[in-house]
Structure formats: structure tokens, C-alpha cells
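Take this structure first; my questions come after.
Only a single protein chain was left out; the remaining protein chains are all shown in position.
By letter and in written order, the chains are A and B; residue numbering begins at 1 in each of them.
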Amino acid sequence: MAKGFTLWFTGLSASGKSTLAERVRDLLLERGMKVEVLDGDVVRQNLSKGLGFSKEDRDTNIRRIGFVCNLLTRNDVVAIGAAISPYRAIRDENRKLIGRFVEVYCKCDIDTLKNRDPKGLYEKALRGEIENFTGVSDPYEAPEKAEVVVDTANEDIDTSVERIIGTLEQMGYIPAGDGRGYSEDEEESIKERLRDLGYI
Amino acid sequence: MRLLRRQRKRRVCVVGLDGVPFQLLKRLADTAVMPRLSEIIQDGGLRQMRASLPPVSSVSWSCFMTGANPAEHGIFGFTDVAPDSYRLRFPTFADLAAPTFWDKLGESRRRCAVINQPATYPARPIPGALVSGFVALQLGKSVWPKDHLPALQAMGYRIDVDLQQARDNPDLLLADLEATLETRRRAARYFWEREEWDYFQVVVTGTDRLQHFLWNAVDREDDPRHARVMAYYRAIDEFIGEFWDRFRRGQSADREGEGFLLLSDHGFAAVNKEIRLNAWLRENGYLDYQADDPTSVADITPATRAFALDPGRLHLNVKGRFASGCVALSEAPALRAELAARLKEITFEGRPVITHIFEREQIYQGPRTNLAPDLVLLSEPGFDLKGTTKGDEVFVDTHFQGMHTWDDAFVWTHLPIPDSPEISDLAKVILGWMLG
Partner (left out) sequence: MKRLVVVGLDCLTPQWALDAWLGDMPNLKSLLDRGVGGRLRSTIPPITVPAWSAMMTSQDPGMLGVYGFRNRASHEYDSLKVANAASIKARTVWNYLSRNRLKSLVMGVPQTYPPKPLNGILISGFMAPGKDVPFTYPDGLRGLLDQAAGGDYILDVKDFRTEDKAALLESVKKMTQARFRAFRALLKADDFDFAMMVEMGPDRLHHGFWRYCDPTHRLYEAGNPYQHVLHDYYINLDQELGRTMEAAGEGASVMVVSDHGAKAMDGAICINEWLQEQGYLTLKEQPRERTRLTPDMIDWPNTKAWGEGGYYGRVFFNVQGREPQGCIPPGAYEGLREELAAKLEGLGDEEGKPIGTRVFRAEQVYRQVNNIPPDLIVYFGNLDWRSAGSVGVGSNHLRENDTGPDDANHMEDGVFVWDPGADRSPRRADLYQIYDIAPSILRFFDLDVPEEMIGSSII
């Protein structure tokens, strides 16, 4: 069975995309998988150097990241994209191109983001010092059918990571790990109970 | 001096009776077996309600607690199948992929006390307190916060009856049911009094157990255990009555019992025969095993085109979906149609027994639709659909007396609910009323 797939984190700046991407990457590496992260900030320093934040430039950036994710995916590497990727149509383009595509929407309310503001960008954007800032002066189109929605304002990181890994296991993208679900003995007990009630 | 009327937060109390069907509930109220119930349901709306598809407790209560359908919350049954190994897996509370309405209440600073609802094991933090229900293996992992564990142990709290004994010893089962209900009552009182809650929920699961093993005694007055069984429902009636009284005492006069709900998660009916779907699939050339004594669908051959899981779920062995899939994606619709047509023709003593064949897109919407069974079947009451891999016979006798049904669960409440409700509708109603 094909081993590669693309895990795409989308959400506003400071919503937790990079943090979660790294945590998931580490867990998958631990499980012996080949993984690479294409983080929007990092990509804009190399592959997409010189691109701005106009709609056109953003679309180019996301398409470039999608292009590379596709190359990795078809070579059995897990590609993790983490970028604001505010336009639904372009995200869906990547989904269509790559196929084995799992979208994680990092939802976070604007007040929490403003409080976090780790790079001081929201403050600058609100003062008008930065133009085209997603969530302030530029639009963000939230996903309608993301495979996982993590509410990073209300959920702790470990829980979010568990849910993402759980989804990947359930959807068959990664083999089931241990620690989740039941031990062999527990499974035997459950089977017995279900049998006793005629549920299996 | 004018007294300011403080805006009080609205409270809700839900008492669940696992598996109690609409008609039975009405009968118990009308024949004064459950007089408190009869009094309570005089006003407000008692409605027949559709359970989840399939109508098993883990799915139905998951639909209840998330207000979502299985393609959103990810729980399709007590069992599921791992796509790489075909091994059976057993979803846990951690596998629930949609937020519960208890979590949503927490976001608005409301607190919840939830006791014994199936599909909440192992216990995890909720805004308030949780005691897991079926299939909870160890009490130690069924309580959150853990501080409540000593109290539950001290009161002899029991999660479930002894199912092994139940089959052979109906009298022991009845004694066990009564004892378990008593501990459920104690635990409910404990959390009622000790927890600061806005939402309270307790589920009695003994009804489902009783009905599986002793449906004849429930249904037939001439059964020798009928009286004792009715006494059990009477005890439940007192249980309901106690919490109804407590709930109203805590509210102002103009909110008399408004936030109280009674519901079941699916219906029940007498069962005569089991229908073994995998045996039928094998007989008709869709499935085969690579072991002499197959223990589960993990033993199917790669050439198998379709296999069944309990109860009434059919999966096509599609390439890309399963590791040894042999059905191309493009062939799947035709194969589904073919299967549906042939399944409709299954008869027992001349009568067709499959009443509904749902394609997954008809009944599920959400990110996990592609993990759902391709077809979900319902059968004539009396015939219980099974996903076992044992045996060659399609129709088999069963020692069970009762089986689950889909469209005759019940809900009672004063709150405004849709006319033809489904269990997943209730979360929105409760949230709307509490936070609206």
C-alpha cells in the first residue's frame, strides 16, 4: 500500500500550525517514517523568496508548496505543509493534485491570536503598519470539510496531536501505534463483553 | 427597595434509559407500572425518535453527545476494521472525532456531570465530572476527575451487570440488575449533590441488558418472571421520579421541569433468528476465508469483494481503501447495486427480511464518509443482522430474546424538538436552550 501522504495545516498566523506540524513530524519520525515539513515561513526564505502577500503571490506560494508535497508524497515520504493558505480554492487544488491529502484546520479565535501574537505581527497589522494581513486586512476562508479541526484556543497541544495521529490511523494513512486503543488483554475482555451481549 | 432578579443559568437534566422502545414506555406509563413517568409525560412532548444507523449504543450515544453523524464523529459501531490488517479494532472515547456538546458547554463556562453513558471509556477530562459507561473495563479508568474514585469504590459502584452469568441464570441477572441500579442511584445522588453542574446526565443501561436476555418476560404477562421484571421497571420509575423531583426543587416556578429530558438510544423487539451476513456473502460468492476456522474478517481472502461487520454493516473490499482491496473504485457503485438487489431478495419462509438498504452517502455526511460501511442494512424486527464469521448457515437460532431496532427510540421533554426527531438533533436543542 502507498505510504506517502500530505498532511496540510491551515489557519491564521499564530494559530499553532508550525508547532503542531513539528510535534506530528517528530512522532512520525519516531515510528520510522520518512517525513518532511514545508513550513510557509521557511519556504518564503528559499523556494518562494521574493513573493509577497498579494492574492496572486499567495496562490503561487501555496501551489509551490503543494507541488513539492506531491513529489514527496508519491515517493513514500510524508509531506507536512504548514501555511496560512487562506484561499479554499487553492487548497482544494492541492488536494486534487495530491489525492492522499489530509487537511487540519487550526481554528483559533482572533482574541486569542492577538494575545499570543508571538511575532508582534497582529499589533503591527492593527496599527496599519502591515498591509494584507490575514485575519485583519486580508480574508481567510475556513475549510468546510477538513479531516481534523483542532481548536487551539481551547485544546491543549497533546490532545490536538493525539487527535491528528488518531485520524491518520483511522484513515489508514499510518499503521496503528500502541498506546492508543486497547492492549491485547483489554481487547479480549471487550470481545467477551460484546459477545455476551450478542453485539459480535 | 427593589430586589434585582438575577439571571439564573438554565439547567438541564437528562435521564437515559438504554434501549427502551417507544411503545413499551407508553405501555409502562399507561398500565401504571411506572406511575411517576405517567405523571411526568402528561405534559410536554413524548415522541418516537430515530436512533443512529446502525442502531447500537456506542454509535447512538456518540450521535447524541456530539450532535453529529458517524461520518463526523467517526464511531460506526462497537467494532471497526483496520484498513491495513483487517483486524477488528474497538473504538474508544479517544477516537471520537467531533467535540461533545459537554465540551461546548464548557466553552461557555457551564459544567456537566455525566454518569454511565456508553461510549465514554476511558474517561477523559470534560468540563465537570464523568463516569464512563459501557464498555468500561476498569473503574480506575472510568472516572474523571480521579478524586471521585474512592467515593465510588466505597459505595460499591458497579458499571455493569455480570454478563457471563446473565445468560444461564435469569434470576441472578434480575438480582444483579437491581443491585446495579441501586449503585447507579447512589452515584447519581453523589454527583447531584457534590458537583456544581448546569447539565446533569445519568443513563440506566440495565434496561438494555434485561431486554436482550428476558424480552419475553418484559413483553408477555404470562411469563413467570413478568412480575419481577415489571418490579424492575417500577424501581426505574422511582429513580426517574427522584431526579425529576430534585430537578424541579432547584428551579424557579416558571421553569417547572422545562429542562428535563428522558430518552432512549434505540428501540427493542423480540428476536427469532440471526441472519449471518458473512455466511450469505460466502454462499453467494462475494467472500471467502483463508483459514479453516475464521475468527474474524481478518481471515478473508484477498479476492473477497465484500464483508460484513456487526450489525448490518457491509464493506466493499475496495483498492486503496483496504490493503488487500480487489474492487476497483470505479466498480464499487455497480457492486453495491448488485448486492442491494440480491440482499432484498433474501427471504425466510417466503417473506423478505431486509427492510432497508442504505448507501452510505444517503445517511452519512462528513470527513469520514469514506471510512463508513458502503451499505447499512436494517431487517424485519425478529431478525438480527450479524457480522460473525462463524458458521455456514445464514439463518440461525439465538438464545437472546431481544434485539435492537432503529426507529422506535423515544424522547420526552418540554423543550421544542423537531417533529420527527433523530437522536443527533438533541444536542442542538439542549445547547440552544442552555446558551440561547
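We take it that a contact is a pair of C-beta atoms (placed from the backbone, for glycine too) under 8 Å apart; a residue touches a chain by one contact, two chains touch by 3 or more.
Just so we're clear, the structure is a prediction, and the values are computed from it rather than from any experiment.
**Student:** If the full complex is used, which shown chains touch the chain that is missing here?
**Tutor:** Displayed chains contacted by the hidden chain, ordered by label: A.
**Student:** Looking at the whole complex, which of A:111, A:158 or A:184 touches the chain that is not displayed?
**Tutor:** In the full complex, the listed residue that touches the missing chain is A:184.
**Student:** With respect to the chain omitted from the figure, which of A:31, A:55 or A:195 is a touching residue?
**Tutor:** A:31
**Student:** What residue numbers in chain A mark contact with the hidden partner chain?
**Tutor:** 26-27, 29-33, 175, 177-179, 183-185
Basically, only the chains that are shown with their structure count from here on.
**Student:** Name, in rising order, each residue of chain A that touches chain B in their complex.
**Tutor:** Residue positions touching the partner: 1, 145-148, 151, 154, 162-163, 166-167, 170-172, 175-176, 180-182, 186-187, 189-194, 196-200.
**Student:** List the residues on chain B that touch chain A in their complex, please.
**Tutor:** 56, 74, 78-80, 82-84, 88-90, 92, 94-95, 97, 99, 103, 107, 134-135, 137, 160, 163-164, 166-167, 208-209, 212, 310-311, 321-323, 366-368, 370-371, 384, 387-388, 398, 400, 403
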